[in-house]
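The other protein chains are all here in position, but one chain of the complex has been omitted.
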Amino acid sequence: MVTYIFRRLVTAALILLGASYFVYLLTAASGDPLEEFRANPTPQKQQLMDARTELLQLDTPAPLRYFKWFGGAVQCLVPFANSCDLGKNIAGQPITDALGNALVQTLTLVTAATVLAILIGITLGIITALRQYSTLDYGVTFMAFLFFSLPIFWVAVLLKEFGAIGFNNFLRNPEVPLPVALGIGVVVGAVTAVALGGPMRRRLLAGAVVFAFVAAVLIYFSATEWFKTPGLGPVLIAIAGVGIAFAVTLLSAGLKNRKALQSALIAVGVGVVLYFLLQPLLNEATFLMIVVLSVAFVLIGAGIGYLVGGYDRGQSMRAAGITSFLVGVLILLDRYMQAWPTYFNNSRVRGRPIATIGASTPNIEGDFWVLGLDSFTHLILPTLALILISLASYTRFTRASMLEIMNMDYIRTARAKGLSERTVIMRHAFRNALIPIATIVAFDIGALIGGAVITETVFSVRGMGFLFLDGIAHVDPNPVMGVFICVAITAMVFNLIADLAYSALDPRVRVKA
Amino acid sequence: MRLGRISKAVGVAAAAAIALSACAGNSGGTTPTTAAAASKQGGSATVVEVNAFNTFNPNTADGNTDINSKVSYATHSGFFYIDNKLNVVRNEKFGKMEKVSDDPLTVKYTINDGVKWSDGTPVTAADLVLQWAAFSGYYNDADAEGKTGTSYFSYAGDPTGIALTDFPELGDDGRSMTLKYSKPFADWEIAIGGPGIDIPAHVLAKKAGLADTKAFIDLLKGMPRGDSKAPKPANAQLKAMADLWNTGFDTKTLPADPSLYLSNGPFLVKSINQDQSLTMVKNKDYNWGPEANLDEITVRYIGEAPAQVQALKNGEADIIAPQASADTVEQLKALESQGVTVDVGNQLAYDHIDLNYSGPFADKNVREAFMKAVPRADIVDKIVKKLDPKAAPLDSQLFVPDQAPYAESAKNNGSSAYQGVDIEGAKKLLNGATPEVRIMYNKDNPNRVDAFSLISESATKAGFKIVDGGLGKSDWGKALGDGSYDATIFGWSNSGVGVSGVPQIFKSGNDSNFNQFSDPAADKLMDELIVTTDKSKQDGLVAQIDKMIWDSAYGLPLFQSVGVDAYSDRITGVKYMPNQTGVWWNFWEWAQK
Partner (left out) sequence: MAEDEASRISAAAGIEPVLEAKGLSQGQIVRKRFLGHSGAIIGLVVFSFIFILAFTSVGYLGIPGWWKYTHEEVSPLVNGGAPTSSLWPLAWGEHPFGQDRIGRDVFAMTMRGAQQSITIMIVIGLIAGLIGVVVGAISGYFRGWSEAILMRLTDVIIIIPALLLAAVMAQLAGRRDQGSWFASFASTNGVLALGIFLGLISWVALARLMRGEFLSLREREFVDAARISGASNARIIFKHILPNAVGVLIVNVTLTMSAAILTETALSYLGVGVKAPDTSLGLLISQNQQAFATRPWLFWFPGMFIVLICLSINFIGDGLRDAFDPRQKKFNAKKAKDHGDPAVQAGAGTGLDASAPKDPRDDGPADGTRGQ
């Protein structure tokens, strides 16, 4: 194993060396950095050209200049030496600074989008695989391909028009007229009826229930101006928590495991109690505190599961742990919603929260919650755009993988020995279907660091993609190399991780040491 | 917009001011309209700009983008500013600028007591001397190729006028300076001292190792005028200061050293969020000029016009001035129902196609043939008629229709030969040749893209092989004059409208003479022009130069640009301004409702 990893790392380093040399030469060959001065009639011409030549060391031919650059770049490997030198860009800014700024911008933009796209994509993929060739399957396939086919800048313009401007206008007077509420209810109900499997009567019934529920909720929200002062409150958290407890138990342990259900429900109860206890603490929240709290919630849940025990203590702990964590998320959500009016009426937000550009409101001041909401309102549209276009590959891939697994002999065996469908799908099929997905997820994470060039452009975010594009446009090799190195290293590391995970997850695959 | 140089804008404005005021019978120099008493004090506004801020010195060759000039305008004050009627408005609260004598032309500048930088240091004559030294290029002794001698300050503007002066005479109180011109200079009023005195001499002096501003003045006083024929070794201290002036103020973030962003105007820069936004707050000390209503102005950068319109629509921006296009104006007009105010007006800029005096266009016949093939009427119909129903092709390189001499000059300058498309005539001139012509333009400006398409379509019929040399918005400006194209479509912000602007673009070897037009006779007339203070004589000279330019088949003016700005119902006091300062010209009158 160690030999294998070592060998892979050495190969990766060699590949990186070769590829970076190639990229350096390509960038250098893509134009003349002095072009803008060449026919400049000012007396400063020579001076300016000399300065640029010195800045970019143009007097050394590119094949050799690479090694100068490499000499600086290699120092980045020395830990804590703080001697990392990736050169400077044309404006004289050190690349390490520019990269730092851009990396933060890009990561804030793409992280949530990627995680959500993976989660939603895998879920949809599994559902469509289980209902292959149903209306739902066709519907999801069509939508996934449709979004995949849409150019992202187009999606972005539409999202800004309706998601930001339209929604903000709605928020000014958040009343849902009765016909609209009913209309939305009908649509959601119809989608549910279509999506649900089973006999027509059951579908219609479910559709009707959903219709009534959605319409009622919308009318209630409209009447109480919920959109202006949203919140969940302990009652809703308790109700939703019970739902979560049942769902989590259903998926992780099966409802027949009464002990697991019991511990999950206890976890919900404890969560509701904690809701009241935590409120004062949350007013002083910091990021670290949220992390600690979420770990605490998981531990509390697991502890409850341990105490309740049952014939399968592990299952109870898992069910209660997950439930407890999700209840914690609800409490967090509720606290964010409590901060919403403050944010909404902030003098810099002025009642139009959803933003069309940038990553934050300039000069906004506020506590943890207000700043969090500010990031949320700025990131929601680019995140949505990114999710929509990247959903297709995850959905389709999971579906294919799941279908293949469902036809495997061991699934048949599992069914034959009388396991419940839940156990077959969750324990046997789902896990194995995820194995190949690990590979593409790893690849995507690697590519993500490179930034979403077009999304960044449309939403005026100056991240890695922008840095890269700008470097190319100005024949400036240093930023291009900086971005390239970051992307290549992440891609390779994640590729290695994917292969290791592959061999760990799939017993048929063995690492050749 | 690289052409947004303060000096140019000022030059334009001044000349236009003279021209327009002559027509209107209005003698310039009206006192500033004191901000309406009704305007609410306090509040904030968000203004959208296209480019990202990158330097606190907007006078350098690299720093003269419009955004840097605008930030500088809001944070510095001077002896005058230009209003939207293009009058030069004196700011007597800042100081006095008076013409002491006409022959020789002598101007005395006196800064009022109490005017100070935001670090508390008074604004003194030393600051004026620094500006004079930078703008005049007095100490430069580099030759044209830059092989010998030193070029100190890399000033982007035109030094011709101010170069006529010798080292100024300084008053004993340290607050006054007297400039004596060796020849009369038409634009003396706006040559120096405004709209902003932007670089503090005491900071430069300190950083160059000089004791104080007195040492600074002594150093400059002791140095003779630079002579490119007899270059001297560079003066280390002046060089250090010039280097600092040239690049030391470049920054993308708020410098740790506050002396690098001192203000002496209504606002001071509070924070810069790299490549995202810049925030200015009111300068509490400021009382030497029009005082601002707003407490805070935030500048955000959005490149694309649709994104700007959407940001305005969504309330993230209060004031925008996107590139005008029929689509943008129509979209903005649709927002009027939401309380958005849209101002459409003419700009002191026009789009034109220039032909290089080299490559395939070295032959005058080829240039003429090409000009015959340019469908000017069609371009105007399709590009600006939707914005301005009265639009017509521009028939002069130097006048705009608002100016009285325009009609006369247009009649005589030879533009009548290029009224319609004459494919046959062009073919005859080409005589069977099919020259390959590379046309450079800003690909991100739809007007230029469409003008290119129309010209390309028509010129291809005449036998030209058109190569698309369009570049992105960040690159086209840099490519101007670099010889990588044969013809270029772009806009001048002032070309020919002001007398200082004339030599800048049309004089042999000058900075902005991108197509290398060179006519000794015209050069001579231009030398004469800039020392002529008599308006009618100026017009006569300009008309003569106009004809020479047309006669040499320089290229064609296409149409006057249309500008648009729009602001939300939160803000009042925004007024349309035709020149480069744009809506910023009266930022102190902006108020929040």
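Think of it as A and B in the order they're written, each chain with its own count starting at 1.
The rule we apply is simple: a residue touches a chain if its C-beta (ideal position, glycine included) is under 8 Å from a C-beta of that chain, and two chains touch if they have at least 3 such contacts.
Just so you know, these numbers come straight off a predicted model, no measurement behind them.
Colleague: Quick one: say which of A:Arg202, A:Lys256, A:Arg412 or A:Arg431 touches the chain that got left out.
Modeller: Result: among the candidates, A:Arg412 touches the missing chain.
Colleague: Which candidate, A:Asp50, A:Asp85, A:Asp367 or A:Glu404, sits in contact with the chain we can't see?
Modeller: A:Glu404
Colleague: Can you tell me which of A:Pro151, A:Pro177, A:Gly233 or A:Gly309 touches the chain that was removed from the display?
Modeller: A:Pro151
Colleague: List the chain A residues touching the unshown chain?
Modeller: Residue positions of chain A that touch the missing chain: 8, 11, 14-16, 18-19, 22-23, 26-27, 29-31, 130, 132-133, 138, 141-142, 145-146, 148-154, 157, 161, 197, 393, 396-397, 400-401, 403-404, 406-407, 412, 415-416, 421, 425, 436, 439-440, 443, 450, 453-454, 457, 468-469, 472-473, 475, 480, 484, 487-488, 491-492, 495, 498-499, 502-503, 508-512.
Colleague: In the full complex, which bits of chain B touch the chain not displayed? Write them out.
Modeller: 304-306, 325-328, 330-331, 334, 378, 382-383, 386, 438, 443, 446, 449-450, 452-454, 456-457, 466-470, 472, 484
Rule of thumb we're sticking to: only the chains that are shown with their structure count from here on.
Colleague: Could you work out how far the Cα centre of chain A sits from that of chain B, in whole Å?
Modeller: Chain centroid spacing, chain A to chain B, equals 46 Å.
Colleague: In their shared complex, at which residues does chain B touch chain A?
Modeller: Contacts found on chain B: 44, 46, 54, 61, 140, 142-147, 151, 154, 247, 250, 252, 271, 273-277, 279, 296, 298, 300-304, 306-307, 310-311, 313-316, 472, 474-475, 478-479, 481-484, 509-511, 513.
Colleague: Going by the contact rule at the top, pick out the chain A residues touching chain B in the complex.
Modeller: 35-36, 38-48, 91-93, 101, 157, 160-161, 164-165, 168, 347-348, 350-352, 354-360, 362-363, 457-458, 460, 462, 470, 473-474
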